[in-house]
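With one protein chain withheld, the remaining protein chains of the complex are depicted in position.
Presenting chain A:
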C-alpha cells in the first residue's frame, strides 16, 4: 500500500444555476493574456450539447484517454513509437475553429465615427488576426439549449438512441461545469514526449513545466476532456493549475470560492497508488467507478492513518482527510460520480448528478417524483457519469429524493418514515447540512502550508533562507522521489 494525498473537487450539479461566475473568475485570474484568449480552464456547458471544444466527448474522433489493448492500458492516440511519428502533424489535434475564434469589438468607431444618418456599429474583430470577422461560434454557444440542432449531435444522446424526448414540453437540460480533473492516471502526462507534465507528489495537482514544454502538443489530443490548451503566442501548452498558489495557502480554487450556487466542495482524499493502474485497466468500463472507490482509502481507519503517517503524509493532511467533505460525498455516501470514467484516466473531480422537474406527461400522476419520472433521462445521465450503468444513477437520485422526503417530513413535524436506502436519519441530516446549507467552512477543508512532517520541518530548520528552495529541494536530506514506484522522478527542478 503506497498512500498518496490528492486534492479533489466535487460539484453538486443539482445546485448549478449555469451563471458562469466560475468561468469568468477563472478567466480573469489565469487566461486573460495574449495567446490564451480562447482558453477556458473552467467552462460551463449546457447538456445536451456538443460542448467546448466541439464534440469533445466523441472519442472516435479525438482519440482521447486510454484504451485497453490485450488487457493492457494504451493511449487511444497510439503506442509511443506510433505517436512519435505524429510529431510533425497530429491528425487528432483540435485547432482554433474547434474551440472558437476569440473576438473583440471595434469600440473606437463608436467614438470616432463621423456624423452619419445611421448610428455607427462596433463590428467584431478577431483577437487572433485583428481582421474583421463574422461570429459563428463561441465558448458557450449552446447556452440554455440555444439552437437545438447541435444538442441533437451530443454523443451521449446518440448512444442511448434517438427515442429520447426532445418534445418541446419535455425537453430537458442540465449544466456541466468542467475543469481539469487532475486524474490519477492522467493521459496528458503519459503523452508528453518531453516529460514536461507531472503530477505533484504532495497534492496530486497536474502541472505543465513551462520551461520543459517543447510544444510537441501531444497532450492536447491525449486528454479526453480536452482540458489542455495550446498557447499560440508562447507556443507551449497550458492547463488548469487547480489554483495551486491558493491551495498552498489553504484557500479553495477561485472557481470554487466564487461559486454563487455554493455547489463546489474541495478536500483531501487518500488513495492507494499501487492500485491505480489496475483500476484504470478494469475490463468492464461500468465497473471502473466501483473500483475507483476501492482505491480511495478511509482515513478514519487507524491502520490507514498510521500507514499514511509512516509514509510521510503530514499530520495536518491526515486531519484534513478525516474532515474532508469530498470524502463523505464520494466514498461515505457514494452520491458523487466521476465524469466519463470509461476514459480510464481515473478523474478526481466528481459530480453529484442533478435532479430535474417531473416529465410533463407524468405530471398529473406523480405526487413525489421518482428517478424515472424526472425530465433528464436516467440513461442520459448514465452515459455521462457511470459509463452507461443506469443502476448507479438511479441509486444516487433515489438517495437525493430520500433526503428531500426526509427533510419535508421533518420540517412539517411529521413522523419520518423508513427509507429504502442504507442511510439513516442521522446521515440524511448530515447530507442536508452539507448539500443544502453548504457553509463555506464545511465545503472546503484544505490543509495550508508546506506539505512536510514535523520531523522534516525540524530537520530543515535553519538550513535554507528565503532565496533557497524549500523542503526537499536543496539539502537533499529529505526523502526524494522515493515515494513513487515505477515512475520517473522528472530530472528537471
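The rule is short, and it goes like this: a contact is a pair of C-beta atoms (placed from the backbone, for glycine too) under 8 Å apart; a residue touches a chain by one contact, two chains touch by 3 or more; residues count from 1.
Here is the rule we use: contacts and distances are computed from a predicted model.
Asker: Which of "NADH-quinone oxidoreductase subunit N", "Nitrate reductase-like protein NarX", "MptD family putative ECF transporter S component" or "Carbamoyl phosphate synthase small chain" is the UniProt protein name of the chain not shown?
Answerer: Its UniProt record gives the name "Nitrate reductase-like protein NarX".
Asker: Which residue among A:54, A:182 or A:217 touches the omitted chain?
Answerer: Checking the options A:54, A:182 or A:217, the one contacting the hidden chain is A:217.
Asker: With the full complex in mind, choose from A:14, A:57 or A:202 the residue touching the hidden chain.
Answerer: A:202
Asker: One chain isn't shown here. Among A:80, A:159, A:422 or A:457, which residue touches it?
Answerer: A:80
Asker: For the chain left off this view, which of A:36, A:160 or A:189 is in contact with it?
Answerer: Spelled out, the listed residue whose C-beta touches the missing chain is A:189.
Asker: Which chain A residues would touch the chain omitted from the figure, given the whole complex?
Answerer: 73, 80-81, 84, 87-91, 93-96, 128-131, 185-186, 189-190, 192-195, 197-202, 210-217, 230, 232, 234-236, 469-473, 480-481, 483-484, 486-490
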